[in-house]
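Of the protein chains in this complex, one is absent; all others appear in place.
For chain A:
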Amino acid sequence: MRVLIVEDEVRIAHNIATALREGSGFAVDCADNGADGATLSAQGHYDLMLLDLMLPGLDGMGIVRQVRARGDSTPILVLTARSEREKVVELLNAGADDYLTKPFDLGELLARVKALIRRGKGVAHPLITFGRLRVNTIEQTVRCADLLVDLSPTEYRIFEYLIFRPRAIVSKRELLEHLYDYRWEHHSNVIEAHVSNLRKKLRAMGEEATVETIRGRGYRLFAPESPQ
């Protein structure tokens, strides 16, 4: 998953980014002002945007309005040191999905980020099932008939991204954009290798569902006898 953080207090941005990268293996981009944040948000790579309300130049509210005006439905979590009710109401009405007041609890922030990403993908439960496969997005584990599938962090992230949209074709570029930060071009040749490993590991568990490669278009999670 790829998250955009727009926060002028660089230390806070850094702390959140580190927590997201370390804990959940998210790809994180940071911007320290509204204008840069708005530019980055327009690229459409993000599974969640985390905005500070008070920013130099364009503020968080402005970015929320811009994002929603584009028809972009990426979940938005707003951080604010102000706790005025009217401001919060205005923010949510402008299209933000949730807000946290500073000083926030980092654990709570991470939980909210994950919940919002799930919701953004149309999934409410942190446990996602696909045939015999069960993905726990909190523990970041994949089980096949109660047996743990031993996946590397990147393999897990690819699988998690695919299982949020089962049977849909996801391009390699989309995978790259959503799993890596702005340096994703450097990783373009590793996706095939990771998908291939993932496929092998699933097959080794005797799992029929697999990650198909659709030439020229991308990948999709596929089960032969249409489970679910």
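Basically, a contact is a pair of C-beta atoms (placed from the backbone, for glycine too) under 8 Å apart; a residue touches a chain by one contact, two chains touch by 3 or more; residues count from 1.
The working rule: contacts and distances are computed from a predicted model.
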The complex has one chain missing from view, so what does its UniProt entry call it, picking from "L-lactate dehydrogenase complex protein LldF", "histidine kinase", "Oxidoreductase" or "Sugar ABC transporter permease"?
"histidine kinase"
Touch residues of chain A, complete complex, unshown partner
8-12, 15-16, 18-19, 22-23, 32-33, 54-56, 81-82, 101-107
